[in-house]
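Apart from one protein chain that is not included, each protein chain of the complex appears where it belongs.
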Amino acid sequence: MTERLIDSLASTDALSAVFSDASLLAAMLEFEVALARVEAGRGVIPATAADAIAGAAVPDAFDAAAIAIRARASGTIAIPLVDALRARVRATNPAASTFVHWGATSQDVTDTAFVRCLVRANAILEPDHLRLVDALRRLSERHATTVMLARTLMQPAPPTTFGLKAAGWLGAARRSGAQLAASFEEACLLQFGGASGTLAALGAHGPEIAVALAQELGLRNTAAPWHVHRDRMASLVTACGVYTGVLGKIARDVTLLMQDEVAEAAEPGGTSSSMPQKRNPAGCAIALAAAVRVPGLVAAFLSGLPQEHERAVGGWHAEMPTVTAIVQATGAALAAIADAVEHLQVDADRMRANITATRGTVFAERAMTLLSPIVGRDEAATLIARAVEDARLGRQTFGAALSASTRDHAALAHVDLSDLDEPDAYLGAAEHFRRHLIDDE
Amino acid sequence: MTERLIDSLASTDALSAVFSDASLLAAMLEFEVALARVEAGRGVIPATAADAIAGAAVPDAFDAAAIAIRARASGTIAIPLVDALRARVRATNPAASTFVHWGATSQDVTDTAFVRCLVRANAILEPDHLRLVDALRRLSERHATTVMLARTLMQPAPPTTFGLKAAGWLGAARRSGAQLAASFEEACLLQFGGASGTLAALGAHGPEIAVALAQELGLRNTAAPWHVHRDRMASLVTACGVYTGVLGKIARDVTLLMQDEVAEAAEPGGTSSSMPQKRNPAGCAIALAAAVRVPGLVAAFLSGLPQEHERAVGGWHAEMPTVTAIVQATGAALAAIADAVEHLQVDADRMRANITATRGTVFAERAMTLLSPIVGRDEAATLIARAVEDARLGRQTFGAALSASTRDHAALAHVDLSDLDEPDAYLGAAEHFRRHLIDDE
Amino acid sequence: MTERLIDSLASTDALSAVFSDASLLAAMLEFEVALARVEAGRGVIPATAADAIAGAAVPDAFDAAAIAIRARASGTIAIPLVDALRARVRATNPAASTFVHWGATSQDVTDTAFVRCLVRANAILEPDHLRLVDALRRLSERHATTVMLARTLMQPAPPTTFGLKAAGWLGAARRSGAQLAASFEEACLLQFGGASGTLAALGAHGPEIAVALAQELGLRNTAAPWHVHRDRMASLVTACGVYTGVLGKIARDVTLLMQDEVAEAAEPGGTSSSMPQKRNPAGCAIALAAAVRVPGLVAAFLSGLPQEHERAVGGWHAEMPTVTAIVQATGAALAAIADAVEHLQVDADRMRANITATRGTVFAERAMTLLSPIVGRDEAATLIARAVEDARLGRQTFGAALSASTRDHAALAHVDLSDLDEPDAYLGAAEHFRRHLIDDE
Partner (left out) sequence: MTERLIDSLASTDALSAVFSDASLLAAMLEFEVALARVEAGRGVIPATAADAIAGAAVPDAFDAAAIAIRARASGTIAIPLVDALRARVRATNPAASTFVHWGATSQDVTDTAFVRCLVRANAILEPDHLRLVDALRRLSERHATTVMLARTLMQPAPPTTFGLKAAGWLGAARRSGAQLAASFEEACLLQFGGASGTLAALGAHGPEIAVALAQELGLRNTAAPWHVHRDRMASLVTACGVYTGVLGKIARDVTLLMQDEVAEAAEPGGTSSSMPQKRNPAGCAIALAAAVRVPGLVAAFLSGLPQEHERAVGGWHAEMPTVTAIVQATGAALAAIADAVEHLQVDADRMRANITATRGTVFAERAMTLLSPIVGRDEAATLIARAVEDARLGRQTFGAALSASTRDHAALAHVDLSDLDEPDAYLGAAEHFRRHLIDDE
């Protein structure tokens, strides 16, 4: 059965295709064909057997639904797949059928085929990552001097720049994207160990066949089979978890900026079924949904790590749906946020206006740094509190109110508060940090 | 795309069908038809419009793949579905197309349609639950007097009965199954609130239309829409989580009993691709995989609960794939364990033999309760330790060794240790507890 | 070592005390004393032994730090505690020391002592729950007619009332609080099974001693020991998970309402270290932190459920810190939100002003219900879009703009749009739903 509707926000078409029955089936058959070819090349099985196997391994000839059903009885999709392949080989070359899956075990073919799907998934994620990083860099450069409220605990704080905010997003995306790419590289390995992880059925040929098979399939080989040592796959899914969280942070910020009362930035978004005037942050919804789902999926993977002896019962069987869901959610979030950032509408005027709307109260900290060294913290606090109150009640701005009270104050009269409320004058190292983040590849 | 192969151990055919595109699409269309009928019945929309909508709402005429793709742009499958329905209505009755989805919002149709899928899922889980409970009760009765080693921290402990072990499984399955059934009942509610959860577009008719719509769809109505109050759905998924853990406990015990060195019980299991002599605990693997996956999925659901205002961005969007995965995994585990328990092969002789193989050392506690009141704990411990050592070294059984040392001991000579190693004589309240568990419905 | 600082937002003083060394130590000693008394009362151990044990079981005489260290060697705090108790009994009455912990196992004393801590925790949570429910009810009644924007996907939607919003919070709090109370009741059970869960060391006396022991300790007894069947404890922690999510939803809404640009409601909050003008949503931060942490902790508990045979290795050992963290976080969130709601400052004028600030565009849905039955959806949509655009550009309000275009429209001239922008006129069933939620105990 398909569950495209239920999973519609949890994947992309391209990623869905990667993990589809057709794709996995093809990858499994490619494993069996490559194995036969490599074994035939080393004289382990007859060359005619390899040809017969290659001839029979036509994906369209296999019934994924039937294989899935039979998998429940044997605990693996490999057994019904191999049975079906053997039956097809037998139909044309009975002798060759003996050599189907020669020396391999179920986990060899499923793990390796799945890894090849992951390689393809990585190839889909990578351009979206580059697109996002590029869009963030441009966004940050464009808004290097665009002032806006910082907001801490969702309350207004002294200003920052939108350029720095975007550069912060960029830094996190770049770091977690790099880690994800590295972990794909680490995890995408040939699995080939035979029944017990010793390749005993291949006698002395095991290691060399492994090397050749890895080469044939375009995968890296490892020091030893990793059948029950899933730490590299774990690092891949945790890297997805971190990246999804980073994307969720961008999405959360955008949804907050997109509120009607804030209106500082907006993704193009989607329409509403009942409210014609509305534009919904649909891309952010996809990313935030991923950020909600993926952590639990990561936990599911990690909790399966203590796998029994030379092949786990349960822990291993839990992996494929979990990794698939994680990678698809990550990819869906990445595509959505890359789109959202590429088309983000930024309202610099509104950003400045929202600072002004605080009537200068967000500069209270600045006032404290100016006044307290002169009159001490307590007196400064009293003066500032009074000016904040004036500003709150709308009598005058914080700067004006404070200037009024310092003007006649012996010790403070000389303090220049004329640009106290001026956001551009109180940005500290914002541009310094922004540049470092941009340059920090 | 289909992912039947990747999800083959994570669902059953029946549950896959429940959450398929065809099923969800049909449920969404049924919502729209029922809504139109109920509104027409109360004069809120023209009767002809309801007829036109019903006529157009033919599931096969809708393209699930296209709807899924468009869902990514709008953040919901409801908008493209409603658009497609409206287009079909317009083709036959342009005036009627205005009244498609009248007064409803996207969440009304998706939540309600999804709930109806859950109702069907529950109908699939229930018979498997009854089957499991029944099989466990029979298993327990059959083995009321079958002695076996208890094992604590996976080390041998004084004996218990297999009947009590099975009754323990039964008690937990019965409790968690009852809670799951109750939580399905609680959670399977009509969702109907319109744009803001006030049904404002229906004027004064809102509540009565909700009542009638619930009735039409065979669902319970609630005090108010539950659009952002997902606690009942949360209780449903947590109940799945608890039940899956209970099934995982049965599976873990069976896999341990099924080890070649233990060989006390076995599920029929499946074959191995490379090892002709082997039978794998395939059913237990499915249940243990579910027990690994579901807790993280439950966390994913729970962490989406803090939903913003009147419709969440992200938290809500994360739910459907999560709940679907949880319910399917629970159902797959339940079916697998019901099968495993129904066909469990129990070797009562081996159970007894494994007790014997400890050479009586598991009765050291019993010896302590017999000797220590007479000679004190320290002296008793010394005597017992010596007898345990004898048994360990294979000189004689623990009982024989201990008898030999107490025979000449003034204070202990009268203590009857003749049945010290006799499992049936040291079962305590095993049968009492077993009966209470059986009767505790 | 204490970790009060690190856990400061993760618990309350009262709950910290419940799970403190002093509290757990006392509860363990109470178990041992009660066990001895009950056994002496039935002649299973000498009465003098029970007296000696009671005399020795003085909490202050035990060194929690030393017990904790030794627990790492034995895998349980029970063994060093029982050893220490036995040593103290031996010092005054050597013969009595034999009867310390008679017939019990480590899990009996730790589980039961822990359960008694949970009973005390429940007694702390309950009044906060009642306080919250009461405050929410009053808040909802007070604001039954206070209109405010509904917000879906964090975008403005047609109005609702703050009374309904508060009633939604109330409904969820009431439901999840009731479920939590019920699950405490279900889970707070005596654990008493002896080495293998059969109470074999007590011969025929086992069940009656269990009954008496439960009574002595004020706990319910069960059909059988629940040593490896942790589903009831699981239901307790999942109920905490659901309730924490509900509290997180209230907190999220409040933090959103408390934004400077929204300013519709505020908790009293706390001060900032660097920003004198600021008030931070400190209570909401505690609740949201709990809502972030607890789901993962729930997953941790659930993933430990498949416990091996008659005592788990690992799964059981993972429970105490997990449950403790969950219950404390739930209690901290509950106390914080009860405080926040009791002292919530609501600005009804600002709520209305924020509706006005949308210039009527949130009533576009209402306009659609009025116009589309007459001129069809397409023409209505065109008219509405134009009026929305006018409102967006600040030319006039949506209602005025729409009235202007319908005035000269033959079919629409008679439609009364005079109160189109009037929030109070478009509340639908808000009050109906609110009342039902209030009454739905």
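Quick notes
Lettered A, B and C in written order, each chain numbered from 1.
Just so we're on the same page, contacts are C-beta pairs under 8 Å (C-beta built on N, C-alpha and C of every residue); 3 or more make two chains touch, one makes a residue touch a chain.
Because the structure is a prediction, the values reported are computed rather than measured.
In the whole complex the chain that is left out makes contact with A, B, C.
Checked against the full complex, the candidates C:93, C:179 or C:322 give a single residue touching the omitted chain, namely C:322. Checked against the hidden chain, the listed residues A:256, A:286 or A:420 yield one contact partner: A:256.
The residue touching the chain not shown here, chosen from C:44, C:173, C:336 or C:381, is C:336. Listed residues B:98, B:152, B:183 or B:244: the one in touch with the omitted chain is B:152. For the options B:54, B:187 or B:285, the residue in contact with the chain missing from this view is B:285.
Where chain A meets the chain that is not shown, the touching residues are 45, 75, 86, 94-95, 97-99, 102-103, 105, 150-154, 157-160, 164-165, 167-168, 171-172, 175-176, 179, 194-203, 206-207, 223-225, 228-232, 234-235, 238-239, 241-242, 244-246, 248-249, 251-253, 256, 288, 291-292, 294-296, 298-313, 365-366, 368-369, 372-373, 376-377, 380, 426-430, 432-434, 436-437, 439-440.
Where chain B meets the missing chain, the touching residues are 151-158, 255-256, 258-262, 272, 274-281, 285, 295-296, 299-300, 303, 354, 357-358, 361-362, 364-365, 368, 381, 384-385, 388, 398. The chain not displayed touches chain C at residues 1-10, 12-13, 16-17, 19-22, 24-25, 64-65, 67-69, 71-79, 82, 101, 104-106, 114, 194-195, 201, 248, 251, 255, 270-275, 280-282, 284-301, 303-304, 313-315, 317-318, 320-322, 324-325, 332, 336.
Methods note: only the chains that are shown with their structure count from here on.
If touching chains are joined by edges, the resulting network of the protein chains shown connects every chain directly with every other. Measuring from the averaged C-alpha position of chain B to that of chain C gives a distance of 23 Å. Annotation: 30 Å between the Cα-based centres of chain A and chain B.
Shared contact sites, meaning residues of chain C that touch two or more other chains, fall at 151-154, 157-158, 256, 295-296, 299-300, 303, 365.
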